[in-house]
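One structure is given below, encoded as structure tokens.
Every protein chain except one is present and positioned as in the full complex.
So that you can tell them apart, the chains are marked A, B, C, D and E in the order they are listed, and the count of residues begins at 1 in each.
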Amino acid sequence: MPDKTVENEAGKEALKKLRATRKDQIAAATSRVKEQRREVKAIKESLADSELTVPELAAATGLPVDQVLWYVATLKKYGEILEGPKAGSYFRYRLGQPPAGEPEAEQESTN
Amino acid sequence: MGSRQNRRFDALVLGGGIAGLEAALNLAEQNFAVAVVEKDASIGGKMIRLSKVFPTLDCSSCITTPKMAAAAHHPNIALFTYCEMQTLERRGEDLVAGILQKSRYVDVEKCIGCRQCEYQCPVLVPDAEQGGFAARKAIYIPFSNAIPQKALIDTDNCILCGRCAKVCPTQAVNYFEQPEEFHLTAAAAVIATGFEAIPLEDKVQYGQGRIPNVITALQMERLLAPHGPYNRVLRPYDGMEPDSIAFIQCAGSRDQSLGVPYCSRVCCMYAIKEAMLLSGALPLADIAIYYMDIRAFGKGYEQFYQTAQAMGVNFVKGKAAYLDPGENGAVRVRYESQEATGGVQVAEHDLVVLSLGLVPAWDPQGRCLLSTGGDKFIKTVKPKTAPTLTDLEGVFVAGAAAGPKDIVDSIAEAGAAAMEASRYLSKQ
Amino acid sequence: MALVDPDFAAELKAYGVDTALDCFNCGTCAAICPLNFEHFPRKMIRYVQVGAKQKILQQAQDLWRCLHCGLCTRTCPRQANPGELILGLRRYVLAQFRRA
Amino acid sequence: MFNPTDIIDLLAANVRQTRNPFGVRPSRFNTWWRGLSGFTRRPGDALLFTGLMYQAIPYINATTRYLERLEGSSWAGCLRWGRLVPASLRGRGLSVLTSGADRKKFNGILQTICRLLRQSEVNFFYHPEMDFYSGILLYDLGDQDGFVRHARFVARTLQLHGVRKVITVDPHTTYALKELYPRYTGASFEVQPYFSLLQCRGSERGNGKPPVVLHDPCFYGRYLELSEGPRRVLRDLGLEYVEVRNCGEFTSCCGGPAESVSPALNREILGRRAAELKAAAAPVVTFCPICLANLLKAGLPVEDLASLVGRYLAPEEK
Amino acid sequence: MGAGKHAGKILILAEDACAYPGADATGQGHMSYSADTYILRVKASVLFPEQFYLDCFSKGIAGIIIMSCGAETPYPGAYEALARRIDRVYVLMKERGLDIRRLRLTAICTVCTRAFLKEVQQMQDLVCQLGAPGSEAAAAPAGAAKALQEQ
Partner (left out) sequence: MAQKKKPALAPEPTPGGKVGVYVCHCGGNISDAVDVEQVCAQARRVPGVVVARDQMFMCSDPGQEMIIEDLKSGLVDRVVVASCSPSLHESTFRNALLRAGANPYVYEHANLREQVSWVHHGPEATAKATRLVAAAAAKAARLKPLEPIRVEVQPRALVIGGGVAGMKAALELAARGQAVVLVEKSPFLGGQVAQLQELAPEGETAAAVISELAGAVLGHPAVTVYTCAQVEGFEGYIGNFKLKVVRKPPLGATYADRLEKLSKSGQGLGEYVPFVGVMPATIPESPEDFDLEAGVVVLATGMRPYQPRPGEYAYKNFPEVVTLPEFIRLQAEAEGEGDTLMLHGRPIRGAALIHCVGSRQIPGIHAENEGGYLNEYCSRTCCAATLYAANLIRDRYPQTKIFDFYRDIRTYGRGQEELYTQAAASQVVFFRFEAGEEPQVLKNPDPQGPPLLVQVKDVLTFGEELEVPVDLVVLAVGQEPNNIAGLVQQMKIPIGADRFLQEVHPKLRPVEMSVAGILLAGTCQAPFDVGETCAAAGAAAVKAAAILARGFVELDPFVAEVDLSKCTGTGACVEACLADGALSLVDLEVAGQKVRRARVNPVMCLGCGACVAVCPENAINVQGWTLKQFESMVDLIVSDEYLEGA
């Protein structure tokens, strides 16, 4: 596409404006994302060498138990956590392989 | 205005749930051109969000998706999703609807539903489609069997990082999209705007949503659905597999103290259904239903109720008065056992499901001249011989928009509304 | 076997007891009542409904346990006013005793 | 079988004789206003009508302490009250039993209310001979005739004095005057609880102070739906407050009214409520003399709304 | 042929009204499963005669999963007829020394993604264990026959 760069220049400018108008939402969402990253990281680290239940994960990470379950459900949906065997009334969870074609979203957001 | 979307149809159907789709299909089959206006990003309504349906226990998705697909592919039906109907007025022979197309920030013509954007988005947002129990992304396809399979952006949570636009194979993401207003004109309309559950916050005695492991029946549907948030039934508080589950009936129905004096009609049956599904998913769990009257009135319903009793579901006569958090995520239920030796009892359950009362999802006030009844649902003027007739000429009503109704009755009414509408159209 | 007396409810109207039959016996009042006492206050309301006058007089002391806190009335889904009914029954019982 | 007429007849007789349920002349215990500087008896716009509730608390406390010792079963209290209490209630012995500190404390609350009203520039007056017990206990116990007779007397007296506006200080008297008097005596007054009249906007003296937890009395919270008033006062003062789950319209009874029936029942209900309040981990504030006395028994840090507000808004003149 | 890495091909007959959309839903969830699976979209599995299954095995298909709609089939009576047919196929398989677990009849609905994965995994494990069709009879005729008798 020949005029893609031109478009991009204009696009960048417009995007900047849009970011300014949505400043507050973006700031709030960004801080949530950062917190989420931290918490997800804590959960994954706790699972690095052991299979844990949700209450065990909560104890290991210091996060509220319902919050841990929320992350576990989410990470399970994206294949990053796998359900293991049951321990009493709880299931254990372990790390899984993130699906191919989905690079780890490590770099900071452009904001 | 003057948008390219301004179009003329024979009939408008407001609401793309099961009633709306059934009405639209019945009209389209008679060769009328139909526009379906749906406020959500997908058609399918409440039904597509359910696990299984009573009394046949078929998988809800398996019943709904064929109707959704039939409507989506029907040459006589145009779907307008993520659209609010803001006004509906009669102008002579015509009904004119003012429609607001909300911004998806994704060009539906280009989006191929591949979800690359969703995978790349770094923001986790509680997924209302999963009862809030898992996360979705800030750009997302509403749910797995949504129609259309098109993404949208939730700007409250988008950080405008640009990744979705970068990965989109069809350049469909458009952060600058603006909402658009346009008109649809038709001769007849069917209102099929359905219901919402009363907010969990309304009932002080039941904890206003603040007691862990007190959930709504619609959330339980997600826990039971094979494609639910946990893929199994777990307590949302800590992931425990519950051993004891209770259903609280009339949580906001038949309750003048909450301003909902009427019966919500479907709760008895869905609670029984969920109880049955639970006893399948968790064969060792104790399941109790606290109720005043079991209203199993439809075809096959009473037999369904009897089967649940035979399966060991414990039906407790008495309205639960008060819920309290117990030890370790348990919920304490206070009720009066009506037996002679009963009196006030407190039972502990691992998980408590509130069968919340149903209220209308749409209020015509300020949008069109349709009247509502004392219950705020759309008023019907000839409930016996023409049960779908409203007080606005050429406008008919179907399903839960005219009072709480189960799927079977909604479908029947949708057929009737389509019949009345087509009769009206052929008079014109 | 107790014989139902449908006239009793009417007799009580003079004491301000006029909503007893509005109650559909859901049990909310009994379960929410801080007294936590058997079937109270629904028991009394039910006795009014079926006209079990003797039962009420026999168990009259229970009426004076009520704190008049009004929680049952606020919570009653039928607006049958259980708290006020108990007050009314106190008036009725007192009148009976004074008459005796 | 227990015959409630015994006790009710006694109370009714007391009310007939002394216009209060204790059988003691009001002049003996309605003494809070004496020596209050800047106090006016001149007729003003609104009558401060205490209903003698705060003043009576030391007496009720004394009676309850006495009964508690006697109580065996939950019903024994009533029975014994019926048989034994009349003598002590009638006699002057009861005054002897009341604690001086108690009297000072409850009288002090009324004095603070006065100061607060003055500070808020409310046009009011007080006259001890226009201040009566409302009769609410007779109503509660089912002595309709006794209540109506007394209420008519009170209403007539106020009307004779040309009283149209009334400022109340406790929920029971407020309920009686606002709801029951119009219904049973035909007399309507413009009734307002004192806290609705307080002006503390902009003072914000409570900023940075530790939060308090509110206990709503049943009559204010539920019957009269007036719980917002005290909250407004606290907010205007800049004082933080926390809510327990059972508050406002859905507040839990402290068990106070059960005192006269069964101290054991009272303890049970009080215990439950106290636990709820305790969980909030903040000093308790209430605005009803019965709740106040009762919660104090539970050993909670509790004070009256007037005392709290008074500390910030109208410190005692030294 | 050893039950090594190559598991052998699995044929899935997925009925159009339920299991085929179920397989699609599995794909939408990006839930991975063995690539040795071949899904045929069919209206009703009752269409296939006994010989079809036997032919598949002799052509080298190692396992077949019939994913039907169960009793919720749009063709009343089809499921019962299918179940009877499969019983006859089992008899014929036994006669030919084929482990009857190579053919499985199951019901999968439009959202049964977990059940879908489970069925595939189980068949995958089985064909890994059994090897190519026919090899079971050759490897341990007596034992296999006995095991079959007991089933």
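Heads up, the rule we're going with is that a contact is a pair of C-beta atoms (placed from the backbone, for glycine too) under 8 Å apart; a residue touches a chain by one contact, two chains touch by 3 or more.
Here the structure is a predicted model, which is why all the values come from computation and not from measurement.
Chemist: Pick out which of B:R49, B:R163 or B:R265 touches the chain that's been left out of the picture.
Modeler: B:R265
Chemist: Considering the whole complex rather than only what is displayed, give the residues of chain B touching the chain that is not shown.
Modeler: So the residues of chain B touching the missing chain come out as 18, 26, 29-31, 53, 55-56, 58, 63, 66-67, 69, 73, 112-114, 116, 149, 169-170, 254, 261-263, 265, 293-303, 306, 317, 338-340, 342, 373, 375, 377, 383-388, 402-403, 407-409, 411-420, 422-423, 426-427.
Chemist: For the chain that got dropped from the picture, name the residues of chain E it touches.
Modeler: The list for chain E reads 9, 11, 21, 23-24, 26-28, 30-33, 35, 38-44, 46-50, 52, 55-56, 59-61, 74-78, 81, 85.
Chemist: What chain C residues would touch the chain not displayed?
Modeler: 1-4, 6, 9-10, 21-25, 39, 43, 46-47, 49-50, 52, 78
In the analysis below, only the chains that are shown with their structure count from here on.
Chemist: Between chain C and chain E, how many steps is the shortest route if every step has to go to a touching chain?
Modeler: The least step count works out to 2.
Chemist: Counting C-beta pairs in contact, which chain pair ranks first?
Modeler: A-B
Chemist: Using mean C-alpha positions as chain centres, tell me how far chain B is from chain D in Å, no decimals.
Modeler: The computed centroid separation for chain B versus chain D comes out at 50 Å.
Chemist: Round to the nearest whole Å and give the separation of the Cα centres of chain A and chain E.
Modeler: Spacing between the chain centres: roughly 38 Å.
Chemist: Roughly how far is chain B from chain E, going centre to centre by Cα mean, in whole Å?
Modeler: Here the centre of chain E sits 37 Å away from the centre of chain B.
Chemist: Can you list every residue of chain E that touches 2 or more other chains, as numbers and ranges?
Modeler: If we look for residues of chain E contacting two or more partner chains, we find 29.
Chemist: Show the residues in chain C shared as contacts by 2 or more other chains, in ascending order.
Modeler: In chain C, residues 74 touch at least two other chains, as defined above.
Chemist: In the complex of these two chains, what residues of chain C are touching chain B?
Modeler: 24-33, 36-39, 42, 74-79
Chemist: Write out the stretch or stretches of chain E touching chain B in their complex.
Modeler: The touching residues are 17-18, 21, 25, 28-29, 72, 109-115.
Chemist: Contact residues on chain B for chain C in the complex?
Modeler: That would be residues 205, 250, 254-258, 292, 318-322, 334-338, 342-345 of chain B.
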